[in-house]
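Sharing a structure, written as structure tokens. Questions coming.
So, chain A:
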Amino acid sequence: MTNRTIDNNRRKFLKQAGAGMAAVAGAGMVPLRSYADDTLVVGMNIPMTGDYAPWGLPGLYDCEIIANNINAAGGVEIGGKSYQIRVAAYDHAYDTEKALQGFKKLVLEDDAKMVMMLGGSTVASVLPWATRKKVLTTTLLPSDITPDSDYLFATCESHPLYNVTGVVWLAQNYPEAKKAVIVTNNDAEYGLQSAATYKAAFEVAGIEVVDVNLHGFDVTDFAPIVSSVLAKNPDIFCMATSFYVTPLMEQLYHQGFDGKIISCTLDYYEEIIAKTSEEFVNGTIYQFPDFDDPMLNNEGIHFPDPGGFDAAFRKDHPNDWSAVAWEYPAILLNWIENAQRVGSGESEDVAKYLRNNSQNFVFGGGDWWGSQLWGLDHALVGRWPVVVIENGKARIQEYGDLSAWLADHTEVLVRHMKELGLRTV
Partner candidate 1 sequence: MKLSVSNLEVSYNKVSALRGISFEVDSGDFVTLIGSNGAGKSTTLRTISGLVKPSGGEITLDGARIDNLDPDVIVQKRIGHVPEGRRIFKDLSVSENLMLGAYIHRDRNTVEKTIKQVFEHFPRLHDRRNQQAGTMSGGEQQMLAIGRALMSRPKILLLDEPSLGLAPIIVKEIGEFLSELNSQGVTVILVEQNADLALQLARFGYVLETGLIAMADRAANLADNEHVKKAYLGI
Partner candidate 2 sequence: MLAKHRTLMTIVLILAGLLILPHYLKYHQQDFLIFLVVNVLVVASYRLVTLTGEWSLIHAVMMGIGAYTSGMLTKFLDFSFWISLPLAGVVAGLTAALLSFPLFRTTQFYFLIGSFAAGEAIRLSWIHFIRPFGGTSGISALPSPELLGIDFLEPIPYFYLTLAIVTACLVILYRIEKSRIGLTLHAVHWQAPLAESVGINTWNYRTLAFTTGSMFVGIAGALKVHYIGTVTPNQYGIGFMVFILIWLIVGGYKTFYGAILGVIILSILDEMFRELEVIRPAVYGAVLILFILYLPDGLESLPQKIASRIKGASPKGSHS
Partner candidate 3 sequence: MSMLQVKNVSKQFGGLAALDNVNFSVEKEHIHGLIGPNGAGKSTMFKIISGFSSPTAGSIIFNDSSITGLKSSRIAEAGIIRTFQQTTLFHEMTVFENVLIGTHNSSRTNILSALIGSDRKRQQSAKNHAMEAIRFMGLEDRMHQIASELPLGSKRALVIAVALSAKPRLLLLDEPFAGMNPEETNTMMALTEKVRQSGITIILVEHDMKAVMGLCDRLTVLNFGKVLAQGTPKEVRNNPEVINAYLGGGKST
């Protein structure tokens, strides 16, 4: 397995080195690339190097797999014409100036009809230009939406809203758990958003939050953080983070925590089990299913052959799986579907269609939401799975109804967002 990785990487290295040399040789004087008019270009303006690379690269690999499959099968038919799909990517290394620069390159030089981005400050830096030039842009973070972001859509991940479904499920199944602590990293894009959502969800569920511990990205030792919050004797330990789940779980295990654990993600839970014990991890609640989960074959799921997709990815990239590996493809597929419906791949046409039509959400349902929190209904919200570890394996317990919760409790959510200093309308 590992040999394969190296082989793969070596091949990739050679390929990239070759491309690099070519780029160096002809830099500055390459004419604008033109593609045959039977090709539609989709842009990915993502981090491929630096510490945010894990939230960019896996998605690129998968989008390339999907594009190749589509092209091999003869392309997609849009407006009565068959098109090949090409993915053009730019590495902005999570740097705002490079993000703006790369965005322009993708749109103006590669002729990308839609640009997928991770979100956060990199999206903020491209927004004014993207809005003015009417470039369809997607983000994984609905909190990037602003009242003026007419061309920005969050069509896949409902971060951080989906967290409420886990809390609802927890409160129903473990009514005796009454005191919760929340631990998260103190960044405004991920950690604080999640923390505010969890606080709202706990409040609605009648669970008291006895401590919120915010830490920076420079933490190497989680022992003091865990000791500190466990001193409050919580029944529920909530991780509003995706960055440090494993070391936190490990500390919980060593410090003898025996309450309920709820988290946004539990990536590579097999490794967590290896570091702690299956018994300890069993019962942990989170939000991201394995893609071979049988529940993903249910009615209403809008993702073709999740199991096969999962297997294909892991074969080529055994160490690279993360939620973005299916989220970018989901966005790509959603875009293709909309382009087909509207009969055009042009940015403005698809954006207009998106705004005015209901959508199929990955896990079913699909309403546009967001104006009460961010000023515009540009986040696609639907059912979201509640996943629990059972016998060392992630299993979807149910699909929580996010739309219903939001319909009833948005003002609680807005209040908690404000409390943590986050942007609201």
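Inclusion criterion for the candidates: all candidates are chains of the complex that A comes from, given by their letters.
As a convention for this text, contacts are C-beta pairs under 8 Å (C-beta built on N, C-alpha and C of every residue); 3 or more make two chains touch, one makes a residue touch a chain; residues count from 1.
In this text the structure is predicted, and so the values were computed from the model without any measurement.
For chain A, the touching candidate in this complex is 2, chosen from 1, 2 or 3.
Looking at the complex, you find that chain A touches candidate 2 at residues 12-13, 16-17, 19-20, 22-24, 27-28, 32, 48-49, 53, 57, 89-91, 94-97, 100-102, 104-105, 108-109, 120-121, 124-125, 127-129, 132, 146, 148, 186-189, 192, 216, 420-423.
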